[in-house]
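All protein chains but one are shown in place.
The block that comes next holds chain A.
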Amino acid sequence: MGLLSDPSRRKVLTGLLTRLNTPICIVCYLAGIVWFMGLAFEPFTLRTYMSENAMGSTMVEERFSSGERALSLAKEFDAHKRKAGGMPVEWLVKAMQSRGLEVFTQSFSRKLPFPDENKERYMVRGTNVYGILRAPRAPRTEALVITAPCSPGNTNNQAVALLLALAQYFRNQIYWAKDIIFLVNEHDLIGTQAWLEGYHHTNITGMEYSPLQGRAGSIQAALSLELSSDVITSLDLVLEGLNGQLPNLDLANLFYAFCQKLGVLCTIQGKLQRNDWDTAEGYTHAAQTMMLMVLKQACGRSWGDHGLFLRYHIEAASVRGINSFRHYKTDATTIGRLLEGMVRKLNNLLERLHQSYFFYLLPSLSRFVSIGYYMPAFGLLAVILLLRALDLWVHLGAPALAPSCHCFSVSLQPSSPGVLTVLTPVVISHLTGVALYLLPVHLQEMAVEHFPVSETEAVVLTAIAIYTAGLALPHNTQRYTHRLILMQFILRYMFTLLKLTALLYLAVLLGCTALINFSLGFILAVTLVPITASITPHMPKALYALVMVLLSPAFTILYCVFIYQELIEAPVSVSEGWMLFLSVISQGILDHALYGSLVYPLLALFIYPCWLMFWNILFWN
């Protein structure tokens, strides 16, 4: 009784908790939002610095000079690409062999679950070509990868050509301590996935590929090049990878250091850095850059060919050349020198990059926010759920006896009937989630037969249909539940138990998500926490139903699409936004099937059922 805790003290505390619960929750929510927005404010960020001692500063002499030769090679590559109607495998093999590399090819094929309308492919067959430059004196234990995609049309010719020019230059140097692999992959991400799976002897996505004949050792770092014009005005760095994973910050620091040394303009999220952090425009610029990174990280897809390397603990980044309307242009030789400097510094590494941060947000290339600074924003939101759960627990422990109840002869036993009836909504919500996960792809043929839509549209619309059908569930579950329990009082008590379970479940879910992919967890928390914390059956049902639907995960995705378009300065109208939204859903399902992205399963199997449980609570009677 009063041995280890003081009951009167506890009563005071719980009374305080009950009384102040709502104000504290509101304060926490506002504090969380303000903290997040304040992360982009420059005095709260830290300047980036090189943490890895072995890489040192930009203390190398770059001597690469064959930029012009690379450009003429680009034209040759383009011509051969047109002639071959795809990837000119023989020409690439001969070109790499003449430069002294050990050349190998890998063929792969993959049938997508449904046609990809963005890239117009369904049955994908391709070949990867890669050449290995062996280190002249070192044992073949470690490797670096430089990759350029072979894209159809006019894109990325200069990237492949620069790759070959760099290979020729690197072959003449004797200071390589690691093997360097020059990879030209076809069908961008699918080719990279096939190559990586072949290299590491795994098969996680059901791809068919021929085994790799040549191998080089454990890969320490990778760089992906995307260059589509002879001259560029700036270089963009892309860091976000699959499932929101980011490479080590030292790679971004290395890129930035070399850009400064060679005088190349560098951007992140396509935005240049500004120096006026104390003005409103400066702050909004940094906030926009950070929001773009958050949105890109949250959607969990790989925004460059580098993104798939991160899963194998290979630090990788994509460097994209951008040609916009600026006066000062950079030529291919300077880009070659930048890459030469970066690869030479990566050559000096003794271990994998691990000294700097793996979890960070970048409001600009020279400033970063580490996990210790941004996690409290999410923590404040999660605390709301826990406070509410604590409040409900206190109510359950000492229920305020309803004076209108005639049934105090029945002792409250929160055992078997309670658990069973809480279990019903939980199980039914999760079954709906499983349906949302499995049915769209499996039922597409049936949908195509009955409706005049293409396969992609069928999948997406089936998903939306199942999502909406879940809204009608409470009526069904209520009927089932009513058969079990007839007492008003116990019914009222049941919703509290269900809400407590759902709140804890949501807290655990969001917590785990935020640990792995902070942006996804934070965005979901921002929309889900207010409604779930304040929901009860006693609210005005129509209004609250509308609010719940407007803040459901699907609408969160829609808002994110609109915000993203605003931030990249290409705002869209409502109908265009809706089409984008549909394509985002189809891309999400495809990413999950092709590369193992976890956002779609998370939303379908866990977040959506959780939201459905709260929807059930709203319609509890």
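Quick note on the criterion: a residue touches a chain if its C-beta (ideal position, glycine included) is under 8 Å from a C-beta of that chain, and two chains touch if they have at least 3 such contacts; residues count from 1.
Here is the rule we go by: contacts and distances are computed from a predicted model.
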Which listed name, "GPI-anchor transamidase", "V-type proton ATPase subunit", "Origin recognition complex subunit 5" or "hydroxymethylglutaryl-CoA lyase", is the one UniProt assigns to the chain that has been left out?
"GPI-anchor transamidase"
Among listed residues A:Met37, A:Val93 or A:Ala138, the absent chain is touched only by A:Ala138
So one chain is hidden, and I want to know which residue out of A:Gln173, A:Thr279 or A:Thr468 touches that hidden chain in the complete assembly.
A:Gln173
Go through chain A and note every residue touching the omitted chain.
53-54, 56, 59-61, 135-138, 173-177, 344, 347-348, 350
